[in-house]
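In what follows, a single structure is set out as structure tokens and then discussed.
Not every chain is included here, but those present sit where they belong.
Every chain is named by a letter (A and B) in the order it is written, and numbering of its residues begins at 1.
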Amino acid sequence: MPIIHVELLEGRTVDQKREFADMVTREGARILRCAPGDFNVVFVPVSRDDWATAGKLESDPK
Amino acid sequence: MPIIHVELLEGRTVDQKREFADMVTREGARILRCAPGDFNVVFVPVSRDDWATAGKLESDPK
């Protein structure tokens, strides 16, 4: 039943996503006392033009 | 006023989205007692590399 959304700048590999999803499901099931089968993990890759921190787009020079 | 987000694996046709949006707005307005004009429906197509259930990416062999 847990639904986990991971928003992050685009560019991560499928291997990184696979490892993260496996890790967060295994460790999350242990800590939160859920069945691993109940986890949905959704990655949301975000373009550097679409993310601003401290008011500056990530695609702009710092 | 209701805002409905529908996350689903990519690959649905425009016809499926049109039918779903029409259905959920009509039936939702009836059940929830809202004006149909107040509904926003947003589809969020997700790549099979970006969705994991039970710790496995949808793009991986089961």
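In the analysis below, contacts are C-beta pairs under 8 Å (C-beta built on N, C-alpha and C of every residue); 3 or more make two chains touch, one makes a residue touch a chain.
Keep in mind the model is a prediction, meaning the values are calculated, not measured.
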item: Full count of same-sequence chains in the assembly - 2 placed in this view; value: 6
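Here is the rule we use: only the chains that are shown with their structure count from here on.
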item: Centre distance in Å when subunit A and subunit B are each reduced to the mean of their C-alpha atoms; value: 20
item: Subunit A residues touching subunit B - in the complex, by the definition given at the top; value: 14, 17-18, 21-22, 25-26, 36-45
item: Sites on subunit B touched by subunit A in the complex; value: 7, 46, 49-57, 59-60
